[in-house]
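Removed: one protein chain of the complex. Kept in place: all other protein chains.
Right, chain A next:
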Amino acid sequence: MSTNESTAANGARRDKAPAGERVADWADGRLGIYSLAKANMRKIFPDHWSFMLGEICLYSFIIIILTGVYLTLFFHPSMNEVEYHGSYVPLQGQLMSEAFNSTMHISFDVRGGLLIRQIHHWAALIFLAGMFVHMMRVFFTGAFRKPREVNWLFGFLLFVLGMFTGFTGYSLPDDLLSGTGVRFMEGAILSVPIVGTYLSFFLFGGEFPGGDFVARFYSIHVLLLPGIMLGLVVGHLILVFYHKHTQFAGPGKTNNNVVGMPLLPVYMAKAGGFFFLVFGVIAAIAAIASINPIWAMGPYRPDQVSTGAQPDWYMGFSEGLIRVMPGWEINFWGHTLVLGVFIPLVIFPLVLVAIAVYPFIESWVTGDKREHHILDRPRNAPTRTAFGVAWITWYMVLLIGGGNDLWATHFHLSINAITWFVRVAFFVAPVLAFIATKRICLGLQRRDKDKVLHGRESGIIKRLPHGEFIEVHEPLSQEQLHTLTAHEQYEPAAIGATVDENGVERKVKGSEKLRAKLSEAYYGEESQIPKPTVEEYKEITSGHGHH
């Protein structure tokens, strides 16, 4: 028996360490894991559900890679024409590309193929949705501030690359829906003045659709973009480790510490378990609900098209841009400038860049060069929060435009009315959202101030001896008071002295004036409620004639 032998051996030579220790020792001598583990095993992560949104993205990304590898084993990235003879009856004998044929084969004749395909596709949608929400969490809590600006950009790039990886993957099966999407893209490329035609011919190897694009998209989808993304993910995680995680304000939490659980064992167990939970939820969804049923759509033929042809949700705003854009065209000297397509193509990146550059604009306005590790509550940064909500509104308006036909059929509306609504809302809705959000934030700030100074409304109504009814307010605990008053408030930055010590007037630059104006808009009297001071608190709670 091995146990007996080892016991005997231990008895004989007591100096020999247990197997685990020996393995660790062997590895440490070659990889230096001891110092690595010593430095990182006790790394602290704060606990909050919203800090796990990034994990959802990471895990769904891993799931996508795993299932994607399985799919590559059976997928043929070729546009050669073949006749279908698989097990799906309604397509028997139809001509299709090998790409479509092999996807049908994966769906109907490979064991577990359809489930893996659906996990892959659902995980992709959830990956992008997760990144969106994660990005918004970082945005609204101000986690993008110094020192995390670079990591914000890494995350943003991951989102954009994720969109294009998703789009190329969606196009691979060469079905009628995705083929329409590729045609849409070709149209957008063609609308570029002067070079559009050349770019299109370069991408498709000639006239659309040609015989090349599936193979080319395949390389981009499985090699180029995921490779870059993997690198960015690693960089993103290294930076998270290096910067340490941010945390919400609270007693004992400062800009110089992190309060939470150590990586080992608590966080490792949680994160590991969470991976399986994410995999489980996505697999369950993939087992329950159908996604991209290519058999129902049929093989792509450029002369066919279906209604309800939309891209996956993350490209939906580009669909919206094109659907609501009036079909303007300019003709001169036999050349056509298709503004109806080209303008949306130009706005498409601008929508994304608008949110990406925001952190830099804010840091320029505040001129704050300090590090920030304590998160803001969204209400305490009303202008930022209002900008974020306005951006989301803008994005959502475009999504409505992208699905205008389904809004029309499901809500019994006129598609033209929806299109006009989106055209107007594209300009108006973000402004309204900005104003409304800012006011709500200020209202919440006032409420916080009220709570700090007067306590929490207890709901108990008391009748005083002389007949007056009052509501009893309970004072907040010390922890709550700290949390509600921990944020700092900026002063609007004024333009520096315009006259130097020698009395010489200096020229004030336009950028300085702009910055002062923006700063006033951000932190002026209209834009924040001064938080209660200690004096105010003392005066009110000292009890002179106050109930």
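We adopt the following convention: contacts are C-beta pairs under 8 Å (C-beta built on N, C-alpha and C of every residue); 3 or more make two chains touch, one makes a residue touch a chain; residues count from 1.
As a working rule, contacts and distances are computed from a predicted model.
Trainee: When one chain of this assembly is omitted, its UniProt record names it as which of these: "ABC transporter domain-containing protein", "Cu-processing system ATP-binding protein", "Cytochrome bc1 complex cytochrome c subunit" or "Acyl carrier protein"?
Mentor: "Cytochrome bc1 complex cytochrome c subunit"
Trainee: Could you tell me which of A:Met52, A:Val214, A:Ala493 or A:Leu518 touches the chain that is not displayed?
Mentor: Missing-chain contact among the listed residues: A:Met52.
Trainee: Touching the left-out chain: which of A:Ser306, A:Ser477 or A:Thr533?
Mentor: Hidden-chain contact among the options goes to A:Ser306.
Trainee: Considering the whole complex, which of A:Ala19, A:Ala39 or A:Val89 touches the chain not shown?
Mentor: Final answer for the missing-chain contact: A:Val89.
Trainee: Decide which residue listed in A:Met261, A:Leu352, A:Leu444 or A:Ala516 touches the omitted chain of the complex.
Mentor: A:Met261
Trainee: Thinking of the whole complex, not just what is shown, which of A:Gly169, A:Pro226, A:Gly403 or A:Pro430 touches the missing chain?
Mentor: A:Gly403
Trainee: Going by the contact rule already stated, which one of A:Trp122, A:Phe184 or A:Phe342 would touch the omitted chain in the full complex?
Mentor: Considering the complete complex, A:Trp122 is the one touching the chain left out.
Trainee: May I ask you to list the residues on chain A that touch the chain which is not drawn?
Mentor: 47-53, 55-56, 88-94, 107-108, 114, 118, 122, 125-126, 129-130, 133, 176-177, 261, 266, 270, 273-274, 277-278, 281-282, 285, 287-293, 295-298, 301, 303-313, 316, 402-406, 408-409, 412-417
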